[in-house]
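All protein chains of the complex are present and in place, except for one that has been dropped.
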Amino acid sequence: MSDIWSMIARRLLLGLLTLFVISLIIFGATELLPGDLAQNILGQSATPETVAAFRRELGLDLPAHTRYVNWLLGALQGDFGTSLANKRPIADLIATRLSNTLFLAVYAAALSVPLSLMLGILAALWRNSIFDRAANALALTSISFPEFFVAYILIFVLAQSGLFPSMARMDPTTTFSEALYRTFLPALTLTLVVTAHMMRMTRAAIINLLASPYIEMARLKGMSPARVILKHALPNALAPIVTVVALNLAYLITGVVVVEVVFVYPGLGQLMVDSVAKRDFPVVQAVALIFAAAYVLLNLTADVLSTLSNPRLIHRK
Amino acid sequence: MSESSAKPVLLTMQDIHIDGRSGDTWSPIIKGVDLTLHRGEVIGLIGESGAGKSTLGLAAMGFTRDGCRISGGMIDFDGIDLLAIPERERRALRGKRIAYVAQSAAASFNPAHKLIDQYCEGPVQHGVMPREKAEADAVELYRRMRLPNPEEIGFRYPHQVSGGQLQRAMTAMAMSCRPDLIIFDEPTTALDVTTQIEVLSAIRDIVAQFDTAAIYITHDLAVVAQMADRIKVLLRGDEVEESDTRSMLAAPKEDYTKSLWAVRSYARPVQPPVTTGVPVVSVQNVTAGYGAADVLKNIGFDIHARRTVAVVGESGSGKSTTARVITGLLPPRQGRILFDGQPLPPDYRQRSRDQLRQAQMIYQMADTALNPKLRLRELIGRPAEMYLGLKGKALTERIRDLLALIELEPEKYIDRLPSELSGGQKQRIGIARALAAEPKFIICDEVTSALDQLVAEGILKLLDRLQSEFNLAYMFITHDLATVKAIADEVVVMQNGRVVEQGPKEEMFQPPHDPYTELLLSSVPEMDPDWLTRLLADRAARRAGQG
Partner (left out) sequence: MSVLFTIFWIAVAVVAAMALGWLFRWAAVAASRGEARRALKTAPLAASFGMLVILIYVVVALFAPLIAPYAEREVVGAQFLPWDATHPLGTDNLGRDMLSRLVYGARNTVGIAFATTALAFFAGSFLGLLAAAVGGWLDQVLSRLVDILMAIPALIFSLLLLTIFGTSIVTLVLVIATIDATRVFRLARSVAQNIVVMDYIEAARLRGEGLIRLIFREILPNALAPLVAEFGLRFCFVFLAISALSFLGVGIQPPTADWGSMVRENATLITFGDVTPLLPAGAIALLTVAVNFVVDWQLHRASGLKE
């Protein structure tokens, strides 16, 4: 058992290291910019005095490593500096948007995870049946659609008739049920896209598992199909399924950006896209760091969980 | 192993046809085979790979793998028409009255459950006995299968138990409901010979004790001779012949069966040992390994021109590592390799082109040894082009000569891909590629063990002929002592990275032996049906004598 804990500790350490390097990349990327950052943002017409003042404001007069350490320490305490566009603290901009984005992602996950696992397992069990072929073709089609296409089709079909709102407005007075109703279309969009991926991966994982000799052995021992699945396949399916789910939740993170823009949903993704257009570096860096951290943590969780569910690793020799 | 034809019939299979799906069409795997089995009788199904042995064995349970179907025939198990009853009823028979033992126990035990849980599943689910009784029964059967610590071994997970023990635990599991029939599908193929003995004797005893009928599937004639009352020979889905074991061994009727027997008799003439002159290859005090562990511990031997040295040992003995040290893939920690009396650089990357040319290698699996995307012209021609600078017409001429040398028609084969060749032909290409470099020394790494016996014999004869024609020195790595007897001049026996014994072949096969060589030699099954019984009696007597 101590082996497995040291293994998990190693993974966690590696995850932290990855996060650290990512923060370096996100911060350091701006240093790659040819010429002077301040000059670049203000444009060629800016006077040398304004540029110098702006440099001081950005802290560009300090050496890069000092700025990095300050930025990282600040970020760890939730202080990401101030926005260039509207001079407000970035932490304030992010706070409510982060919870909105999380709400949408969890909503979509709650819909898509059970749905896709169920579809994936059924498709694997009824391999080559009409159901399997139809589900596969549908999934392949859905994967091929850009998120905004799916979103606009849903708007066209479901919002036209007034069933659901096409804009997902959120404010502090919105109640939970109202929020569920208003964000139904964005959540459904994400669900459709993610479910297709997750279903295909679940199906592949289960088929791979069912081809194992020990599954054949269980069938040759005369065990019922239900018992073969529940007792013999499921305990071994945990690791691949956990991996599939985590990978797709990580995928939700990127999917959320486009969907937020389509439905004018006040989340982090929309903030990031706005800030990219305005070239508001500090905000883009802050949001990128949050997204990347969530992504790394999800992958790390999958890694640890699948380690924990592997009998070969839990029961060492 | 008693006279059983007087006993009632347990299983009748009549005119069985089984198809396998390839793409959208079905092609036959079993083409109308009959099989009758009496209670308590053991029938051996023997044949080369692709003969349909496993498919037929599984069909005896009314079971086909995905992509297969039983398209015709009748299966009667103790008065039950297996193909007529619903799947639910067939399921009730499986594990309870007909059990199965798979080739790879390591893959066939569920990694997520303890051995004893998997043992008890059958009896409990089929309603044969309650859990507590099944557990006690498991311990009893583990004991009878001579597993160490029978009380505790069941509480381990499959990956915590060795291969030979797992195979015995699987046999115990098959016995858990005291079935009338067990299908053994190559149960010892994946095991080393010394381990194989223990599993064979345990299986044989338990089958006899419970008077269980069995279908024993294997490709090894000597093994089936020990286990079966009757033998049925299959070839590409058809029955060749069937008769009781002793008469089959004494007087096979069909040509195909005779050819299977004949391989065992091939041996090349004895050559006088070389004691003088500089050996082509000399392995001197080599210690080597991966990471911290030493796989080879101070080994040494010489190989002379026109001589074959067989390096023998079980898996993990270090015989392949020895080849890697000689070829320079694994530089040794200590010791050196001399070639014609000159030391070779330890790493192949530091060796000259001519040094590389002189020592060639032929691999076990021709499938992975030949680049599947290159035509024979390039596969064989490349060494000649690279080392000897042949080009254009001269190169083509050389490739033709080489193909003729390995008995393949040049016109027909020169532009083929490896996938358009049979297994034996591929191995011949491997030989031609080695010859193309015009070497002095060739390492043959288990070159015949992936081949069917008849084909293997052809390869051995070819290698023999080429050796005298080109004055080659061979190092022959093998675990198969029959091959050693056939081709070796000298033998090096390895165990756990050490050379246990070495010397001329005649001496090696005569006592007195080193204890490990003795164990290894005595464990190789012989074609005599009484061999196993005699061996076990011998060993028991010796143990008694020592104690």
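Think of it as A and B in the order they're written, each chain with its own count starting at 1.
We take it that a contact is a pair of C-beta atoms (placed from the backbone, for glycine too) under 8 Å apart; a residue touches a chain by one contact, two chains touch by 3 or more.
Just so we're clear, the structure is a prediction, and the values are computed from it rather than from any experiment.
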item: Per the touch definition above, residue among A:N86, A:S99, A:N208 or A:T254 touching the missing chain; value: A:T254
item: Touching the absent chain when the full complex is considered, from B:Y256, B:Y348, B:F509 or B:W531; value: B:Y348
item: Which residue of A:L58, A:V242, A:V284 or A:A302 touches the chain not shown here; value: A:V284
item: Listed residues B:H126, B:R433 or B:K505, member touching the removed chain; value: B:R433
item: Chain B residues that touch the omitted chain in the full complex; value: 22-24, 327-329, 348, 351, 353, 356, 361, 363, 365, 368-374, 382-383, 386, 433, 437
item: Touch residues of chain A, complete complex, unshown partner; value: 18, 21-22, 25-26, 29-30, 32-33, 137, 140-141, 143-149, 152-153, 155-161, 166, 250, 253-254, 257-258, 261-262, 272-273, 275-277, 279-281, 284-285, 287-288, 291-292, 295-296, 299
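FYI, only the chains that are shown with their structure count from here on.
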item: Approximate Å spacing (C-alpha centroids) for the pair chain A, chain B; value: 50
item: Touching residues (chain side chain B, partner chain A) in the complex; value: 58, 61, 63, 65, 91-96, 99-100, 102, 104, 107-113, 121-122, 125-126, 157, 159-160
item: Touch list for chain A against partner chain B, complex; value: 212-214, 216-224, 227, 231-232, 235-236, 311-312, 315, 317
